[in-house]
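Left out: one protein chain. Kept in place: all the others.
Moving on to chain A:
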């Protein structure tokens, strides 16, 4: 290969797109490192504190797309206090100062501001795509800047963000001459929407493929929108309340029938129970269905809809569908690859929740299933063993039994054997979440068999440090380990400090680690940032004489970094 001119090698590299592969290429030799550097288009940074924007720009001067992730995963569950970090501002400022021609920015769990969005909108002439997932700190004013200034915007995709809705006119900030919209997702906006501006925008966007509305878009508006965008592929219905006005319903049904390209349906944030029948005509083409926010819709209506969805590959649903409903899914959706079943009632009170029977039915009926997230009230080892046998192809397996420490409800045994069967059968398993009553034994199995495992979530599980050690020693590809409320302490934490260099991050909260142990770790591994998130009285722990042995009631979050201690940590975060 070294006899070819650089341009040829670069052309070959163009076909290599995955980050992992490009990282591998860059390690082959100096010449490849250099060629790869200058030709990398998409940069992925899984932890924004692992590197600085300056170093990013030094290494990759020509990238067009940047993905950044900020807060740790458990921030989704309110375990990370407000103000912890993940600020995107320094990144936008540094990129704006440089000459990089940024076209796409994807942020997850980061703090974004209106000022930042404004700077972004004015700094990159060819900016095309903004995707914000689980972010916060900005308002519709920031969206107005993006709409006003980004002449070539294609995608504005806002997923599950906390946005301060000023009910302004951000939608009317898209110029009348602007016609390049492809994706518009504002489902997470809480306030009223300028329907006139929205309809005009959709009407002048012939390339619009994905439209996800918020709950303030009523039925008649939905009908008009779909009538002027029959080319739509991905639709998020905002609100679909019972309408006395049947004319709107008929108009909607007529419009839906024309949407022959529709493949993905979601939303139904406020939905009347009977609304789904309007969508039956398009069901046979659907590959993705997300009804997980439609708490008002009864299981029977869900089932009637799903019976028509023979091509479904992805299904997100509430447990109100019940085991019977899952049996219908199993017999209808033979192409199913990903299933998520969310709880309607967080404290396990409903009768309609799903059980192990539903899970077994799915595993038996859907041969292509590779990803599952399943909330349920009860489970058995026998069921998990059956699931493992039926479905050895799982890549992601997340099971959440709502009550912590709950054993096999038939035998009263821990669920070690069940999860053990899963990791043994599923040789490609990359992500696992365990729950229920579990001893160190399950971690022995995980360490032994889950050779490809990259992300593991543990809660209320295990007996001794051995559990955590099995995992750290056995799972060579582990990248993210997150543990809460489990009896793992300093011995496990400190056993193999170098392990953490091979991982992106470790989270431990309400475990048995002590402040002294964390300090020892920080001393041994200066290339780690060891953070203690301390929400209680900040000074107590240091003042009293037991500080070395004091348990970290709070949270430990450590991650590898090449840029040392971060400077933006709030007072309640101690970086050791």
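Quick note on the criterion: contacts are C-beta pairs under 8 Å (C-beta built on N, C-alpha and C of every residue); 3 or more make two chains touch, one makes a residue touch a chain; residues count from 1.
As a convention for this text, contacts and distances are computed from a predicted model.
Entry comment: the absent subunit's protein name, as recorded by UniProt, is "Auxin-responsive protein", drawn from "Septin 12", "MTMR7 protein", "1-aminocyclopropane-1-carboxylate synthase" or "Auxin-responsive protein".
Among the residues A:76, A:247 or A:501, only A:76 touches the chain that is left out of the figure. When you scan A:175, A:404 or A:564 for touch with the missing chain, the hit is A:404.
Residue A:192 is the one among A:21, A:192 or A:247 that touches the chain not shown.
Touching the chain that is not shown, out of A:40, A:215, A:263 or A:370: A:215 (per the contact rule at the top).
Residue positions on chain A in contact with the hidden chain: 74, 76-79, 134, 160-162, 167, 188, 190-192, 215-216, 218, 238-239, 241, 269-270, 292-295, 318, 342-352, 375, 400, 402-404, 433, 457, 459, 484-485, in rising order.
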